[in-house]
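Heads up, one of the protein chains got dropped from this complex, but the rest are sitting where they should.
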Amino acid sequence: MSAAPAYVAKDYKSDVKPVWCPGCGDFSVLAAFGKAFAELGLAPERVAVISGIGCSSRIPAYTRTYGFHGVHGRALALATGLKLARPELTVVAAGGDGDGFSIGGNHFLHACRRNVDLTYVVMDNRVYGMTKGQPSPTTEPDWDSALSPGGTGLRPFNPLVIALASGANFVARAFSGDPNACAAMIVAAIRHPGFSFVEILSPCVTFRPDQRGWKEQVRQAPVAATGDPARAARRLMTDDGFNLGVLYQGDRLPYRPPPGEGARPADLEAEFAA
Amino acid sequence: MSAAPAYVAKDYKSDVKPVWCPGCGDFSVLAAFGKAFAELGLAPERVAVISGIGCSSRIPAYTRTYGFHGVHGRALALATGLKLARPELTVVAAGGDGDGFSIGGNHFLHACRRNVDLTYVVMDNRVYGMTKGQPSPTTEPDWDSALSPGGTGLRPFNPLVIALASGANFVARAFSGDPNACAAMIVAAIRHPGFSFVEILSPCVTFRPDQRGWKEQVRQAPVAATGDPARAARRLMTDDGFNLGVLYQGDRLPYRPPPGEGARPADLEAEFAA
Amino acid sequence: MARHSISLALTGSGGAGVMTAGNMLLDAAAASGCHGLMTRSAGPQIRGGEAAALLRLADFPIDSHDDRLDLAIAVDWENVQRFAAELALDKQSAIVADPAAGEMPAAIAAKGARLLAVPLKQIAKSCNGRPNMVALGVAMAALGLDEGFGLKAIDKTLEGRDAKTIEASYAAFRAGLAAGAALDLDCRLARGQTSHPSHRWVSSGNHAAGLGAIRGGIRFVAAYPITPASEVLEWLAPALRRVGGTLVQAEDELASINMAIGASFGGVPALTATSGPGLSLMLESIGLAVASETPVVVIDVMRGGPSTGIPTKSEQADLAIAIHGLHGDAPHLVVAPLSVADCLFTTQWAVHLAESTQAPAIVLSDQFLGQARAVFERPADIAFAGGRRIETAPGAGYARYALTADGVSPMTLPGTPGGQYTADGLEHDARGTPSSRADDHTAQMAKRARKLDGFDYGRHWAEIDGEGEIAVLSWGSTAGAVREAVARARAQGLHVRLITPRLLLPIQPARMAAALEGVRRVLVVEQSEGAQFHRYLRAHYDLPKSVEVMARTGALPFRPGEILGRIAAGGAS
Partner (left out) sequence: MARHSISLALTGSGGAGVMTAGNMLLDAAAASGCHGLMTRSAGPQIRGGEAAALLRLADFPIDSHDDRLDLAIAVDWENVQRFAAELALDKQSAIVADPAAGEMPAAIAAKGARLLAVPLKQIAKSCNGRPNMVALGVAMAALGLDEGFGLKAIDKTLEGRDAKTIEASYAAFRAGLAAGAALDLDCRLARGQTSHPSHRWVSSGNHAAGLGAIRGGIRFVAAYPITPASEVLEWLAPALRRVGGTLVQAEDELASINMAIGASFGGVPALTATSGPGLSLMLESIGLAVASETPVVVIDVMRGGPSTGIPTKSEQADLAIAIHGLHGDAPHLVVAPLSVADCLFTTQWAVHLAESTQAPAIVLSDQFLGQARAVFERPADIAFAGGRRIETAPGAGYARYALTADGVSPMTLPGTPGGQYTADGLEHDARGTPSSRADDHTAQMAKRARKLDGFDYGRHWAEIDGEGEIAVLSWGSTAGAVREAVARARAQGLHVRLITPRLLLPIQPARMAAALEGVRRVLVVEQSEGAQFHRYLRAHYDLPKSVEVMARTGALPFRPGEILGRIAAGGAS
């Protein structure tokens, strides 16, 4: 019981200085990653953090795990390939709402459905930070920006509903203002088999200064996680986007490719013979 | 009341001979298109049928409307551009389950969310017909094929749930075995403002001969359409995929780009002056 | 008189089974020691529709169809005019047709071939068999192939069927043999030296590429179905399972290539296969493999373009996109198999090159190579020296993108303590940290180019053969017809060189210069209306002054004879 933990949070922090703006919510998510990996006692070299492009997607370089900073929108595909090829690794995909729900929407749908044992953390700031402030699929319809003067007029997505509808096995929401709670959600997500999705509300202080108000809006979800997708759907579809906690926890078996049959390449040649 | 209808179904049929296999469900969908357009009294030149690639996506050439047979998976993007540019046209996107839910999944998500006044008809045969029999996102997990020996092991999507979750304004299911009912669904979908999604179960007799059994499985949905997304979600998530009819009918206003302000290009020059 | 090469077509409408009969004929011919090749021509229908099995059988190795057809056997005439242009019948050809099928279509009649009536349907009916088996018998009799090989081919195809069906097929086949023997046809095939029968294989290029991938070490494949690449995947799916690998059907090509890159980052050699439309979608991420230095193999089985184009026809017009299709300066590998059989070797080699240089390799096959079935000698299983340079014990200063002399930096794999790094598609410094500094950009750009330019590709880079002042330059599937044209030219006493690069990128200026040493006239042959290969050669190599180009779409494949004509036309020197 009193044995020193194998790892502490800072074991997972690299010496690369983040390019993030002072006050960006993503700093806390980075801290939460370290806490979560330490809590789980994961050897840093057995963790891979995979991302696309965006401010939030810069996170792999700031961890001392293996990492892949891929192209915009394809983090889940990279992560799926890695996990299927190397099932013994802990694979965490991470990125932003633009990366994950706009250009990456198809992979999000299919990763949920495929249910490979991955954890996907989206730092949702309801904006494209990296490209200097355009609306994302989670942006409010009336948020004014240069590209959408007066707002998009489009109803935002609820990514948790989409995750659930397409088959994610674990769905949770956290707020970067509480890094310990974020870490706890990430721990639960990694522990849960199959595809786990964690939305972290992570303010963009530069392009969405209004999000500083989030800390007053978030609250712990009033009821415990359900394992019934239809019930979860009802709850999520009526939720205002600020309920925190594990909101759905399913029991689908994760997808694992069938095992090999021990043949050698030469054994495949018989069928070619004339 | 007794005035002759402006158009009859065959006014919408072109003289191009379909490449479809004898008995393919898509023949009935083509017939239903004609019936629906006639019922709505649409001038053929004011309708555009837009598709991607697949057996089902061949449908535009078989209609006597305007058509675009685009690339695989992008029908909804083509259709969105056309409708936004020419709002007075009736724009119907059509295609297969592979085209729409696999490669085209992201556009499906975003078209539902964007809620432009389009109708999207998917001929779902739970297989890639055109490429000779690979599993699609709606294929049963144990369906055996060359590419997935013994089955994919993946839980199929319920496209209606995804449509609802991402904001479609009208969600219905029909069966190609009843072309009149299909036509009625298409009529209702076109009439309904915003993004309307109709899944037509349309058997692939060549690669899914088992689907000949569908006619015994389908049934009229036991309850009427709801306008409450959360209720609809509950119903759709527990439905076995064979309930027919309008399953959700929302009242979101369709997206229309803001009107122009009547300026001339020269009026834009002032800001450039030194 | 027995002939060294016989070409024939079996045509019929959907369900007539001409493809089955064609495949059985090829199998029977292969088993009896012949060389051979079969392709198919079909209408647009998904199932059925008119179709033709085009076969060529010979007593010497062949990689191309001949100039003309000796024989066509028509089970019926339905819609045959749609590919009449592809049936090279002439006055010397014979057509065996069922008089019950009605009159010969004008497009066929115009060719002036000799018509021989055989009541295929009636014969079939009389023994409860099918007309295609009668046609098989007629063809075997005409070619002079032994009955026993036909029976074996029937056994193989009908394995597991009931005895009655098999008996009926035997009977129809035998009746066909008898009917064929009675015909006055000059199609008897000579029998050259045959190799040891156990060394003779029959396969499509797509299946051969699959085996090449596995021999090369590929154990992860992610892909999205597309014609004409799907058979690579459908062959690999069970094969990978047998040898302990994984194939995933991805949601689209963007996912396929990224899954493959992810697996390869994990240390498992990975591949995807597609055709032009899918390759287009993969380009951004192939660029990611370049920048992140992750090995990956992409097979592009080219089809008619542009856009969706003609999925069922061959064309060599993805050369430009394969060479130049990545944004930015993105050095990578492009190779192309030179025959159906070579799909095996070239794919295996591509895996080796990608792994050794930590770069993406594009393999340019095409519909002809991929879907033709050919008879060839079993390709030897070559063990290449080298492979991925892996760092298993990284020191404290480990830098993933270290500026090594040869440009290849040892790579750690996830799981290796102390080797953690982040692979990046952003420009980076030697450690992988994103950098927009001019010196880092310059150094990493140079390193990525150096590792490919400096690699020793050895003699595999091209197939080069012969001496003389005329050189014929071609690539990929076109090499088959060119090879035969060159052989015929030599038989006429002309001195002709054959230069067929297998390695298209990186370019090999010194090797090409040596190959062209003394050449005064070059003939470029390619299936691209835009002459992509010729443009490529001009851009990267110094050609002699006199260059002629035979460049056209894949609509009609090149025939050895027309190439010979061009060689001979200016080639008296």
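In this document, chain identifiers A, B and C correspond to the written order of the chains, with residue numbering beginning at 1 in each.
By definition in this document, a contact is a pair of C-beta atoms (placed from the backbone, for glycine too) under 8 Å apart; a residue touches a chain by one contact, two chains touch by 3 or more.
None of the values given here were measured: they were computed from a predicted structure.
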Next item on the list: Just list which of the chains on display the missing one touches.
Entry: A, B, C
Next item on the list: With the full complex in mind, choose from B:Arg86, B:Arg191 or B:Arg219 the residue touching the hidden chain.
Entry: B:Arg86
Checklist line | Missing-chain contacts mapped onto subunit B | finding: 14, 16, 43-46, 48-50, 53, 58, 60-61, 64-71, 73-74, 77-86, 88-89, 106-107, 109-110, 257-269, 272-274
Notebook entry, point to check: Which residue numbers on subunit C touch the omitted chain?
Noted result: 43-44, 82-83, 85-86, 254, 276-277, 279-281, 283-284, 287-288, 290-292, 302, 304-310, 312-313, 315, 317-318, 320-321, 323-331, 424-427, 434-439, 441-442, 445-446, 449, 528-530, 532, 535-536, 538-540, 552-556
Notebook entry, point to check: Residues on subunit A that touch the omitted chain in the whole complex?
Noted result: 19-21, 53, 55, 69, 71-73, 102-103, 105, 128-132, 134-135, 137, 146-149, 152, 206
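Quick note on the criterion: only the chains that are shown with their structure count from here on.
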Notebook entry, point to check: In terms of C-beta pairs in contact, which of A-C and B-C ranks higher?
Noted result: A-C
Notebook entry, point to check: Approximately how many whole Å separate the CA-defined centres of subunit A and subunit B?
Noted result: 31
Check: With chain centres defined as C-alpha means, what is the inter-centre distance between subunit B and subunit C in Å?
Finding: 38
Next item on the list: Going through subunit B residue by residue, note those that touch at least 2 other chains and give them in order.
Entry: 102-103, 105, 137
Next item on the list: Please set out, as single numbers or ranges, the residues of subunit C touching at least two other chains.
Entry: 241, 251-252
